[in-house]
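Moving on, here comes chain A:
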Amino acid sequence: MNKISGVRRVVGAVLIKDLRIEVRSRVVTNQVLPFAGLIMIMFAFALDNDDVLQRVAGGLIWLATMFSLVVIVQRSFAIDTSDGALDLLRVAGVDLSAVFLGKAIALTMQLLVLDVVLVAAAFLLYQVQVSAVGFVLLVTCVIFATTGLGFVGTLYGGLTAGAKGRETLLPLLLLPVMAPVLIAATRATEAAFGSGGAVTSEGWAWVGLLAVFAAVFGLGGTLAFGPLIDE
Partner candidate 1 sequence: MSQVSPRLAITITGTGTRFTRVLGVLAVVVMTWVVVSGLFLTPQDVVQGDAVRIMYIHVPSAWIAYIAFIVTAVASAFWILSKRHSMGFDRVAGASGEVGVLFVAITLVTGSLWGRITWGEFWQWDPRLTTTAFLFVTYIGYLAVRQLEGSIEQRARRSAVIALLAVLEIPLVHFSVVFWRSLHQKATVLDPNGDVKMDGLMLFTLFSGVIGFTLVFVWLVVHRQRTMLLGDLADQQGLDTAILARQNEGVSD
Partner candidate 2 sequence: MDNAGFIVASYLITIGGISLFALLTLLRAKKSARLVLDRDKTWL
């Protein structure tokens, strides 16, 4: 009982700390969002065809999310390592699983904001359309996908935090691991948009896969984060 309330306290403290710092520093809103938006616009230049853009909109949203994720994760751990706070977290003897959960939830919430903007950009720039059922599918897909990405990003971000060559090591480790999310979230989003004649009902199976992914890495991360970041 005592342990659970202790864990909840640490999760809450870390979550509030991370979110408050993000709100204050506005790095996500002032830098990552424009970066993600820029990716969407650049794709429009590169593909240069409205029909193609409508078809691939789902994939572009998730590619932009994942590239931004790498940036946000690195930033999230730079906050903790820049003034030695991560060391003090270890010495404080707090449960590192709770730190993992707190940071992962904070990361997921930032990704949710990012995805709302990216989906809006897809509506504006790529002229995609969505039905009411499709909208429900889309929202569910975004929630599960960002949760999975939040877990996996926090886990690998912790591993590479403070390591030499982390700027290149993090994407090397993270991008292949995120492949199932890219495939599943893209298909589900396409089903929601009805891109290329995809049917909405096809999307739900993909959401199931996203849920499995989030569960696997939520559990794996909770267990593995402590051993991974400790010296």
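The candidates were selected such that all candidates are chains of the complex that A comes from, given by their letters.
The rule is simple: a contact is a pair of C-beta atoms (placed from the backbone, for glycine too) under 8 Å apart; a residue touches a chain by one contact, two chains touch by 3 or more; residues count from 1.
Computed from a predicted model, the values in this text were never measured in an experiment.
Screening 1 or 2 for touch with chain A: in this complex the touching candidate is 1. Put simply, chain A touches candidate 1 in their complex at residues 155, 159, 163-164, 169, 172-173, 175-177, 179-180, 183-184, 187, 202, 205-206, 209, 212-213, 216, 220, 224, 227-228, 231.
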